[in-house]
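A single protein chain has been removed from this complex, and every other one stays in its place.
And now, subunit A:
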């Protein structure tokens, strides 16, 4: 490797023997697999080996085992027998006359001396072995005999001039590996001779032939495993080409062969007998290899390497990914100028190092900068030969060893070189331990992980060969397979400087990319050679001057003059221009520009009176509403900056922000006010009548203010890594630029309608709030919480003709999965930001909403919302870029030395320009560390350090690659795990905490926390649920870990740091069938949990997050719970009450059995503003829980009440007649709704009851505008049937639970069954169950004795249309009892299945439009979706 190695290679220093492989590199075979039979190497003594001509020893000969190095090569070839990747080849250019006959004789003789060449490799029961091969006579022409399709090109080359091309030679046929009684196979000597002088370009002709030959694989089992050719390309110029399979020869072996060939030829040319063979025996090499693997040294070496790499470092490579070696490689050859080469040598000696050390150090520097990695592991090919004997044996024992280096921009090149010198010295002492064994020991093999990045193969010695006085140059053509990148560096002392070849795996590198790396490396090397080795390496830069200009100037050409306005000024101007235009729509009400402006102006004047002025802050803690928007405008109009406080945040968080930001006043509503701490600052409640009176007294005109564009416009808090959230102060000039750019780019027009759905605490909301108002467009404001509900959004977008909307990519995925999303084709522009936009999501968007433009935006809160933009194009491939900079904005991708990265090279993204925030409120040191001096901008300007990893594409667009720190983005929310860790560590009983995002199932990212218990805590180990609940009181929901694991200790890496990779995945196997529900709420909740989580069953005590729930699913569940039970629930409630049972307790909705079994069951009670209730009547068993499935589909504002039989909860008399029952229920429903119009629904017996109640209501003068029956048949059709026995009643019970009766006649059996199935019914009290059976029987009796009267109106009917046993049931039997139409819908199911989720959804789908209609003057008619039947 170094000049010391050269000495070692020549056998003068065996104590530190080492050296450099002269050409073979990358042949570790590791990526291709492991030597299959390495362990099978026979521990034999020196096997029978004889040089050519010596008598072979008698006895059976099984050849030799392979060395460990050979095994790897053999195995790699066995995996892909047709691959030529293992070919190594060299071309020696001879300047002078050559006698081809003598030359081939020399080659033949050397082959006879080199045992390793005369073998073939055969798989045997003992593993692969090298068997002897006899070589035919040397001929300088096509060998006679059968053509071998696996042979070298010798047989395919047409002999142009036989007289000159053919030179006979004596045969060398015996084999050193052969024995007498097992004659070796004989193969023709592979030599080819051609005179190419008459070709237009003889060198090109030779290259074509060698190229063709190199593409042919050897047949290992047949042999020979080498081939020679001699081309005459000039009168005095010859090319000697040799190709050898890497399994038999390494680069050092090549050098031995070449030297001996020159020696023999020179002797022959002089008419002398060459001296005796200098080569040692292959058997000795094999034996030494075998002995090593059983030695103590082997153990020591193993310990050395496993210790060095115990932390299994991630090794960077220039491609940023790995691949299997290809069959070929790309090669770029370049030279370092002679002067630079000379300087490198001088530099090396000044540093008491060798020039290869300098080359390796320079390569480490390049790799470190180009991969943005402080730590670099290079692969160094090593001879693998220890001791003078091995140094005389051509063969294959070379090895690749890892060199681990730390490259810091503050360190000098001299220091880096010293690391290299010491590292190589240590590696050389342990150089025989094989690369693939290190990987195996470290467990990298199974994971397919690499141990090293690029290989640096330095060949410090010049062959300096002469052939009978003719000078020669050697050129390597192939150094073996290339895993990733191999940099081959040759010094062949011809005065032309170092030759530096870049060999790349074509699966990883394109030709131009490889060329760019090479170009830059040479530039860097030259700069190193010319620079001061004692200056920090940080002053050295990667890009060429052209690249530097491109990335710093050309890609950042964004200058655009903008007027010095503020966020609010253009809004006031617009209000003056279009006072009557619609400015804002919320819950169907529209506010004009003039109206909105006037309200905001009045409030602004009030705020001014409370101290709000330019440079001050006003907190706004309001849910999404008109008041919120009026208030934001008012704060800005008063000149202040607004501080949004999301009312959904926990009180602890709100208190912290109020304390930290110290606003002059707080605008809030009554509900939020309760959660806010008393700060002593003025609090304004827009709903407060006193305030309203004061506002009315203020003028409605625009207030004056001394506001400049440099004043802050808003302060938004983001997660802080040290445990404290930090407020980002954004000036007007920044956000004004952002909005002006957005308008120029996307052209919002007066007809446009922008959806406001992003919570005010997230900075995307800023453009949502204000862009429309600056352009005369309309803002459509979503319901609070509506941003998480895809169905709500789709409806709103459609109904409100929204044209412009933003989604965080994960929410876009959810939205696109909503069937109604496809109807939102009125959209004109959709924006994504907040997290990486997956290409699949973009493609899905184009499928669902073809023709709607999708834009990917990027930016941190610290740079006024967005600083880059990229239009998504359908069919585009690869990651979606974050794009190019917005107006007056510069992007820098910088390496660790703050030097610009060339295109394609990853680095940290820095932002500069007018959109930068002022900094963090009250955090000067933090600000100074993130908003730093900009070395590329105007003097004194700053740049913001994003912590995002990025790279520039060649077209200037930026690709986001990840984070440089632990910060995570979870569904668009920026999270510093450090903040959560600090909160966890502050909990009682917790010693230490770690938080990270796991993705154990693809696509399911889960915030996961780990804690260790504090010693001596009285309560023992902390309870995860309790910890989660505690965190939920301090942190926003998205920051509460869904999984919390208590560990005895954290896993540590060998260097004592927390080993994040070794933290265990949460165990989900324990979740399963827990306790069954006790109430309809629990049953409903358990069902909703299961639906949302996509699991078949959820027990009432199972935790939502334990079953795989995440915050996005939590939001969905909360929406479903609201729809199903009418209960408003914050996502945070789920953290505090994560199971159906706990949540049911929390909801207190019909929370106990008494209420659940009462006559009037409020499935979803009436609330202010809700619609006319729907009353549903129990089926035969008397319980109405079965209707809960309707809730989710009827809308949250549709109250539903169930009527249930008497005697369920407490012993009571049961009704004696249907009329009596109806009378009872009628009284109950009048308590809820004293007067009509009434809406009634009944299933089965319930239908008969509903009809009866409807008739009685009409007789009492009330209006009934909906009577809907689910497969209910009039009494007439039951009258003659027998009253059911208990068995039938039990059957009815099963039906109530949604099961087909199975013929159980035993109450206990039935109850057991229900319990197993998790039905809420199973937990009913004994009395209730008995009562149900009685009720069934009683109802059957009442049915049979009832006489129907006539209902005046239409009947909406649902038929369970699957064929059934009771074929006599016929809905037309209702005709006599209905005056209007019979509107029927057939459902493809049996009677008991009608209330199962799918069917009940269909029923609800039919009823929903009827229920949504406000009671009309006329009864609700029959829309066309139900076929009308003639009732009469």
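Just so it is clear, a contact is a pair of C-beta atoms (placed from the backbone, for glycine too) under 8 Å apart; a residue touches a chain by one contact, two chains touch by 3 or more; residues count from 1.
Just so we're on the same page, contacts and distances are computed from a predicted model.
Visitor: When you check the chain that is not on display against UniProt, which of "MbtH family protein", "1,2-phenylacetyl-CoA epoxidase subunit B", "3-oxoadipate CoA-transferase" or "C-type cytochrome biogenesis protein CcsB" does it turn out to be?
Guide: The record names the chain that does not appear here as "MbtH family protein".
Visitor: Among A:210, A:242, A:372 or A:1034, choose the residue that contacts the chain missing from this document, as touch is defined above.
Guide: A:372
Visitor: Which of these touches the unseen chain: A:945, A:1028, A:1164 or A:1346?
Guide: In the complete complex, the chain left out is touched by residue A:945.
Visitor: Just one of A:964, A:1184, A:1275 or A:1331 touches the chain that is missing; which is it?
Guide: A:964
Visitor: Of the listed residues A:215, A:496 or A:539, which contacts the missing chain in the full complex?
Guide: Counting the whole complex, the residue in contact with the absent chain is A:539.
Visitor: Looking beyond the chains shown, say which of A:426, A:552, A:581 or A:932 touches the absent one.
Guide: The one listed residue touching the chain not shown is A:932.
Visitor: Among A:545, A:851, A:878 or A:924, which residue is in contact with the omitted chain in the full complex?
Guide: Touches the omitted chain: A:924.
Visitor: For subunit A, which residues lie in contact with the unshown chain of the complex?
Guide: Output for subunit A: 314, 372-375, 409-410, 536, 538-539, 896-898, 908, 919, 924-925, 927-935, 938-942, 945, 962-966.
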